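Structure incoming, see below.
Note that one protein chain of the assembly has been removed; the remaining protein chains are unaltered in position.
Order of writing sets the chain letters: A, B and C. Residues in each chain are counted from 1.
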Amino acid sequence: MTAPILEATNLVRVYPGRRRLIGKAAPVRAVAGVTLRVMPGEVLGIVGESGSGKSTLGRMLLGIDPADGGEVRFDGNPMPRLGTSEWRALRARMQLVYQDPLAALDRRLTIARQIGEPLEIHNIVPREHQQARIDELMDAVGLRKDQGDRYPHELSGGQRQRVVIARALASRPKLLVCDEPVSALDVSIQAQVVNMLRDLQERNRIAMVFISHDLKVVRNIADRVAVMYLGRIVEEASSDVVFKAPQHPYTKALVSSVPVPGKTLEGRMILQGEPPNPANPPSGCVFHPRCPFAFDLCRTTVPTLRHTGPDRTAACHLVPGDAEPVAA
Amino acid sequence: MSSTPSVSTLPPRRGYFAAIATLRRHVPLSVGLGLLWLLLMVLIAIFAPLIMPYNITAMDLSSRLAAPGHPSHWLGTDELGRDVLSRLLQSIRVSLVIAFGATIISAVFGTTLGFAAAKFRGAVEHLVLVLADFQAALPFLIMSLAVLAFFGSSMLLLVCLMGFYGWERYARIARGLAISASSQGYAAAVVQLGATPMRVYVRHILPNVASTLIVSMTLTFPEIILMESGLSFLGLGVQPPESSLGNMVGFGREYLTTAPWIMLAPAFVIMVTTLSISLAGDWLRDKLDPTVR
Amino acid sequence: MTSNFVELRDLRVAFDGVQVLHGIHLDVAPGEAVGLVGESGCGKSVTWLAALGLLPGKAEVSGSVRVSGQEICNAGRGALEAVRGGKIAMIFQDPSSSLNPVLRIGRQIAEALFIHRGLKGAAARTEALRLMDLVGIPDAHRRFDHFPHEFSGGQCQRLMIAMALAGEPDLLIADEPTTALDATIQAQILDLLNRLRAETGLALVFISHDLGAVSQVCERVCVMYAGRIVEQGTVSELFSEPRHPYTRGLFDAIPMLDGPRSRMVPIPGTVPNPRHLPAGCSFSPRCANAVELCRHDMPALHHDGADRGLACHRPVGTAPGRLSQTRILESIQ
């Protein structure tokens, strides 16, 4: 059995909340105890709505946001401290792809130079071979060689995202975290970029964490999917089954809320209310105020993540599972 | 596969006149005139010692308070018979040197503090904040008056003092842009690639904020000219026998009724110069602001 | 045939001489729900902003906009203001920045009530509270005097809808009302729009890039590309039998939530820049069906049947490809 490339145990991230007029600041637990592992070459999808802590989790997996509790192990080793030279050296092996490619690119440098920047920083390729590597990367993401001396604002949104992906792949990383990489793109362009990402991932056997609010895209690219709600993973399973037969009521609601062309709203499960304020989470199961199936136990006791079947877990009192919780 | 929209197409070079025609299309007339005037001022500042007809202290007692148009003194003479044109040229040189030096000092000082506040946050940020509060509480002219009066005026002190003018503007801009670039933007991306902080600030953030800082300099520069000439006008800036635009106006004031040209010539230069920089600065800001395009 | 509430005829818009809307013909019957679909920059929002005179001054608008027979295109301020809010209300994509940040929410709704129904004081307050209740703002009494930033995005959109309903309009134009919202909140808002339509008989124009969302609230859909309507029809017609290659491409580009994990089917290329539109059919450079004719001749929108329209020289065959057919059938079920 192979070892996971990335292993996170009980990750917690607390932001000092906005101070109230009178009294103390309420801390916000953006990530409240997340455990997950990613195998080499595997794609883990993370879905959740805004405020679910999925972006923070992604940054913690890369060590960009420090963990206030728990730990991240990459390739069996603990994450070095942010800003140290070991941390910087590790960047060559793990990379991030952003939602907004225009913001992530320096608008005063040509895209070829930006794609080549990791090569310079990590001294991976001798200077005289850098251009060849840049050309190779641009070709891999579907950019023409003559576009190399363009500036980011001269490209379309889809092309910019290709540049960001090429830059992320320059140092041949083993892990790629993509934070909403296609949600700023038009539908027709989304498909281009997703296909390209999938090809590159498969060809280079890169492990990938794909964060998105778009269930349809995650379904398409991920092997396994974790559903987050208010800083916790509430359900995790292979992407083939999780959307077809969701177990957690929140996953059910999410799946049900995806508008499918040609289908009307009737018979949909529409959640009432809004996600609670993370600074003041409800007691018991954090989902219970919106859950149509909630009963007394849900209001008092936090359900733990348990195995509910082969290779799938859920955190719900209503879903029968193992006696033993998954995480320590 | 994907077709790229060609956004910027440079006009082909078709000689000198074509270039001027292009320029005319891109630069409004007022800005063009302003830029020409500024060029003239810079040339005067550089070559003043060579083109001055007289030494600025040379007195021609036989033709005191001569009106402009005098055959050997085009802009007339002052109460001691000194040539106004020569003094004007020298004054332009002095005022521009002070303003230029001070603008550079102010920009470097403010930007450094701003970056430091963005990088280290916490105590450094608070210190910068206190400094800015202090600057806001004491009008610059008042502060300068106090310092100059008690330390006595020297060229070096004047430049250094003026170098504190407007630093908080650069600090605020540099800090704001650096923080926004580091939170989600390109700087965060480069950090995430593994770049050292030095590389991030020098290779990425500085070039990106440079244009905004340059625009701020076009705001500060005329203000420093005004500040220096105001101080000199009050008799606390540049001291005689050296001469600056403000101090010429200050001394010319005594002869407002009998020889207004002594005051009018430098006053005109101050007005047109500050106006030119303001126009050019406005234009530059519109050009560099990506939201306008 | 006669009683269309709104009729757009040959509506054209140019910004700084760049034409972004190339002659839109569109009717909205009373009580009808029409979807306007297309990718960013296709002109779907501009169409209605232009119709209501809400574009900035530099926009040049031409053509005809008739509301209950009255021409309002380029009409005077007074004529437009009489239509806005009272006959046609509009809500926008980003609800949080579309509400005035310095005015209390109750006042913003009451303002609309005063303009259109002359309600003041206690009467306005009662009615505003009723509207807030209607759109599902919990605890409306307490939140009447709150400011917009104290509401979430979803609630702001509900408040926008309440404000739009204040003038008892005959038509509500919803410009990407759910795009900025989370999936579960999106579903709530779509549900709300459907409920309101059922209760009040309001006509709806729903502008969106999301075919799924459109199909949940609309009866008829117009697909736009590069400033033109390229295909239109009822939801069932259009979704079962898309004829324009672009419409087909849009359907195919949407990954399915169930079924096998397959490669996505993108539309190649990018949306053209309105400054440099390709000759002929604007879609021809990205179209697999394009022939020489498409590259120099712009197809006109031909109507066949009451609601069906198509602007294409080489439409997709009536029998769609195997992959798409199965997909579409799946989604209809």
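We take it that contacts are C-beta pairs under 8 Å (C-beta built on N, C-alpha and C of every residue); 3 or more make two chains touch, one makes a residue touch a chain.
The definition used in the following text is that contacts and distances are computed from a predicted model.
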Legend entry - Choices "Nitrogenase protein alpha chain", "Heme exporter protein B", "ABC transporter permease" or "Cytochrome c550" - which one is the UniProt name of the chain not shown: "ABC transporter permease"
Legend entry - Residue of C:89, C:119 or C:238 in touch with the missing chain, whole complex considered: C:89
Legend entry - Candidates C:160, C:181 or C:294 - the one touching the absent chain: C:160
Inset, instruction - Taking the full complex into account, find the residue in B:33, B:145, B:160 or B:179 that is in contact with the omitted chain. - result: B:145
Inset, instruction - Provide the residue numbers of chain C that touch the chain removed from this figure. - result: 49, 52, 54, 56-57, 77, 81-86, 89-90, 92, 94, 97-103, 111-112, 115-116, 147, 149-150, 160, 163-164, 166-167
Inset, instruction - Please give every residue of chain B in contact with the chain that is not shown. - result: 130, 133-134, 136-139, 141-143, 145-147, 149-152, 222, 226, 229-230, 233-234, 236, 246, 249-250, 253, 256-257, 260, 263, 267, 270-271, 274-275, 278-279, 282
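In the analysis below, only the chains that are shown with their structure count from here on.
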Legend entry - Distance from the mean Cα position of chain B to that of chain A, given in whole angstrom: 49
Legend entry - Inter-chain centre distance, chain B versus chain C - centres from mean C-alpha coordinates, in Å: 51
Legend entry - Multi-partner residues of chain A (at least 2 other chains): 156, 158-159, 192
Inset, instruction - Mark out which residues of chain C touch at least two other chains, giving numbers and ranges. - result: 268, 270
Legend entry - Residue ranges of chain A touching chain B (in the complex, touch as defined): 62, 64, 83, 88-92, 95-96, 98, 100, 103-109, 117-118, 121-122, 142, 144, 147, 150, 153-156, 158-159, 164, 167, 192
Legend entry - Interfacial residue positions of chain A with respect to chain C in the complex: 49-50, 156, 158-159, 186-192, 194-195, 198, 213, 215-217, 219-220, 239-240, 243-244, 253-265, 268, 270-275
Legend entry - In the complex with chain A, residue positions of chain B that touch it: 1-2, 4-8, 184-186, 188-197, 199, 204, 207-208, 290
